[in-house]
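Missing here is one protein chain; the remaining ones are kept as they sit in the complex.
And now, chain A:
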Amino acid sequence: MREVLPLDDFLDTLLADEPNLGHLGRVPAHSAVELVEELDSSPLETLFLNALHRYPELAEPVLPEFDAPASADITALAVPQVVAPVVPEMQEQNSSVNTSQSTISDTDYTPTVTEYGYLHERVARSFQSIVCVINGTQIALPLAELGGIHQISKIERIAGKAQWCLGVMDIKGTNYNVVDGSRWLIDPNGRVADEVESPYQYVILLNDSNWGIACHDLVDTVLCEKENIKWRDPSRSKPWLAGIIKEQMCILLDTFAVVDMVQQGLVSNQQ
């Protein structure tokens, strides 16, 4: 994760007499995406049931306490399968997205977990998450693993990109690939007709990657206690689905797994 500066140095930097903010860009004042009427927010219970319906994995047995010493099979899961990172160049990616889309089969994908570990191993006993809404479903992302949140401005479509990639957005001089939250995560089979979808408002940048996910709204920041999360066994299918926050009854995303998958051209229900 990010380097933590000792408090003393941290203060020296922050309070330096000579501000050096010249290269801080402005978030664009207006967005090309029209602001739409608020999404109706369904009661939490319904959302939870919807989530369960969509992700039956959540009803699976939960892993044992993570704070306890790791049990044999958890360790076994975490150690093997060193897979070379798949980080294709932007240009190459365009083509690899296209080809891999059609050729990926169940056995082709192995999560590169050894590089970033599992979310439940990365987070502290209590950690903050931000809750956003994608297509009416609440999704939580751990704050420490976000690269920022930006109002969506102009997204440049790239010819030949997968359907679930909205295109590329320039944020302060850096290009980020924007994942269509609905097409990638909520509705990978494309059952939602285009016309019922409302425009996205925000893009949430995922860890230090050049990927972000588009969402419709931001709901809250929540303090999550590790023990109050129903963790999934991450070695199973859908490695991006880290678990569910019981109190908010919303899905918790593993941002590294998401990036790992999109870099391989996979949508959320492929493995």
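The definition used in the following text is that contacts are C-beta pairs under 8 Å (C-beta built on N, C-alpha and C of every residue); 3 or more make two chains touch, one makes a residue touch a chain; residues count from 1.
FYI, contacts and distances are computed from a predicted model.
A.B. asks: According to its UniProt record, what is the protein name of the omitted chain, chosen from "Phenylalanine--tRNA ligase beta subunit", "ParA family protein", "Fe-S cluster scaffold complex subunit SufC" or "Probable septum site-determining protein MinC"?
C.D. replies: Hidden chain identified via UniProt as "ParA family protein".
A.B. asks: Check each of A:Gly147, A:Gly181 or A:Gly243 against the chain that is not shown and name the one that touches it.
C.D. replies: From the options A:Gly147, A:Gly181 or A:Gly243, the contact with the absent chain belongs to A:Gly147.
A.B. asks: In the full complex, which residues of chain A touch the absent chain?
C.D. replies: 2, 5, 7-8, 10-22, 24, 26-27, 29, 128, 130, 143-144, 146-151, 202, 218, 220-221, 223
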